[in-house]
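Omission of a single protein chain aside, the complex is shown with its protein chains in their original locations.
For subunit A:
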Amino acid sequence: MKNCISIIIFILFVKCTFAQSVSNSLFLVVDRENDTVFLKGKTTKNFRYNNSNEKMNWNLSFYHNHIPNSVYNNYKYLLPKEMIIELKRKGNLEDIQLFMAKLNDFNIKELGQFFSKHYSYYYEYLEKSRKKTFKRYNIFIVYKSDLDKTFVPCYEMSLLKSRIEVQ
């Protein structure tokens, strides 16, 4: 019984925190059989997903970092499976390769605008009682192998664009 209550509370909590962001959030499904995820450092917590666009001269990296005591840590949510199903129904969840294919014809300017417009927000935090902000994205990676779990881990991703530089 106690367990049951805590799950319900958890669902309510998640629903509340997600209420305003769910419409502009993106959940990308990574199939580790087919998609390459680069683990970083000696821990398996941190990873990176890359997509290069040779034609448009850009490289897009999603990375997830969790470093003890850092304000720049990415979130890891545990969403109930029902919610994942709901996200899929609403079109917020899709395979990462299908999503990346949609970016193929973007130049770097359009790429930046696309992510800023649809998924970004400014996160506020206090540092020595001064208010600071940085840009975050409502973009999450979900592993295909986790989709059937009761609570599905969703990894918030930071975004990094780089391009070919010439002289």
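We take it that a residue touches a chain if its C-beta (ideal position, glycine included) is under 8 Å from a C-beta of that chain, and two chains touch if they have at least 3 such contacts; residues count from 1.
We adopt the following convention: contacts and distances are computed from a predicted model.
Not shown: a single chain whose UniProt protein name, out of "Sarcosine oxidase subunit delta", "Fe-S cluster assembly ATPase SufC", "PepSY-associated TM region" or "SprT-like domain-containing protein", is "SprT-like domain-containing protein".
Considering the full assembly, A:Asn65 is the residue among A:Ser25, A:Asn65 or A:Asn92 that touches the omitted chain. The chain not shown here is touched by just one of A:Asn34, A:Asn104, A:Ser145 or A:Ser162, and that residue is A:Ser162. The chain not displayed touches subunit A at residues 36, 38-42, 46, 48, 50, 52, 56-57, 59, 61, 63, 65, 67, 70, 72, 107-109, 112-113, 135, 160-167.
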